[in-house]
Structure formats: C-alpha cells, structure tokens
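Notes for the one structure printed next.
For this depiction, one protein chain was excluded, whereas all remaining protein chains were kept in their positions.
Now for subunit A:
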Amino acid sequence: MKIIKEKHAFLMRWTHWVNFPVLTIMIWSGLFIYWANDAYGISIFGFTLIKFFPQWFYDYFHIPGRLAEGMAYHFLFMWFFFINGLLYLAYTIFSGAWRELIPKRNSFKEAWLVLLHDLHIRKTIPPQKKYNAAQRIAYTAIIVMGIGSVLTGLAIYKPVQFYWLCWLCGGYHFARILHFTLTIGYVLFFVIHIIQVILAGWNNFRSVISGFEVINTKTEIKPEPSPVEKTDEQDGNK
C-alpha cells in the first residue's frame, strides 16, 4: 500500500531551483572578476599546492579578459540571489520550517553516525524526520554561507559607504578572501550534494520538484494520520 507523504513546501522548492542557476551565474561571472587579480592559492611552507586557477581552467571556461562583462552580470544577478535568499529565509522563519532545519543539540554527535552509515561502516542510522543530523548541519551551513556571501560581497562592493560592514568582515582584503572561500565552499557542497541526491534515489529527488514522497507501507488499509505531521522535538527518541 502506497501513501503520499508531504515533504517540501512550494516556496522551498521554488527558491531551491531558482537559486541553482542564479548561483551558477554568480560563480561564472565571479570568475571573470577574480581572473583580473587571481592572487589566491594554497601553499604549505612556500610550496604551492593549488593555484586558483591554472591556465587550462581559465582557457577551458573562456574566462580571460572579461572583467567588465563579469561585473555587469554579477551586479545584476546579485539582486536575484539576494531576493531569492530573502524569500527563502522569510518562508523558513515564518512557517516554522526552521525547526526541521537547524541542528539540534545532539545533531553534531549524530552527524558522525550518519557519516559512518553513509560510508557503509555502520548499519543503522539514527532515527530522523525530514532531515537527518548531517543534513541539518549541511543545509543550515549553506544558508549561513549564502548570508555570508551577500554580506562580504556588499563589503567589497561598497567598502566606503558600508565601512562598518567592511570592518565586521575583517577589512577589504579579508572580506574578499572570505567571499572567494565561500564560493569554493559552494562548489564542494554541490559535489557532495549531487552524490547524495543520486544515492538517495528517485523518490527523494522527486520530492524537491513535486513536494511529496511515496511511502510503501506493509500494513493493509488503515487510516493514516494527516500526512503533514506536526514537528516533534522528540523525534530523535522515537
């Protein structure tokens, strides 16, 4: 017997799918800007491990010499990124969906168990509701990162008018490093996110488009409670 279980609200799905192309464009145009002064890399004891970015990378994506274009795209799509993010935040706060999202006291401990389970080291997974402990941490972090990108972006965009913000971000130089690092963070998040989505399968993926999951119950016809369950803070103990 199949039942429909509501999972993601419309606004969550809408902002998720708007954010994907908008963030891609922001990263793409951001590369045009970064190229003009590509000062960052990772080195240990003077030995350069990674240079952001190697020439083949720039050439492959046709990055060089497009600073003006990059700024023009970046300063248009920043509005969509900001407004979409604001919409998501407002929805999450006012709907109470944040209760399902933000990490709980035991999430950090549980996230290890989730990781061990995902790596096939541990057989069982701690009981969860909408998001498991690792998801709570990852999805909250990505929202905090989004806020960070807007704030550090504004700090390097208008460092004189928003001098207080620039100061809060650790100064012009550091704000630019943070802005860049957050972008690298999105790319790493994206890779893991895609792998997890593939592993989680179709039912999970569909829920981010149509909003529901289909659950197979073993029992025969039995009246199910309302598909939208009330948030239960005790869910970890169920």
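Heads up, the rule we're going with is that a contact is a pair of C-beta atoms (placed from the backbone, for glycine too) under 8 Å apart; a residue touches a chain by one contact, two chains touch by 3 or more; residues count from 1.
Rule of thumb we're sticking to: contacts and distances are computed from a predicted model.
Student: From the names "Molybdopterin-dependent oxidoreductase", "Sulfate ABC transporter substrate-binding protein", "Phenylacetate-CoA oxygenase" or "Thiazole synthase", which one matches the UniProt record for the unseen chain?
Tutor: Record says "Molybdopterin-dependent oxidoreductase".
Student: From the listed residues A:42, A:76 or A:147, report the one that touches the chain absent from this view.
Tutor: A:76
Student: Among A:36, A:113, A:141 or A:184, which one is in touch with the chain left out?
Tutor: Final answer for the missing-chain contact: A:36.
Student: Please output the residues of subunit A touching the missing chain, sorted low to high.
Tutor: Interface residues of subunit A facing the absent chain: 1-4, 17, 21, 33-34, 36-37, 39, 67-69, 71-73, 75-76, 79, 158-163, 166-167, 172-173, 176, 206, 209-212, 214.
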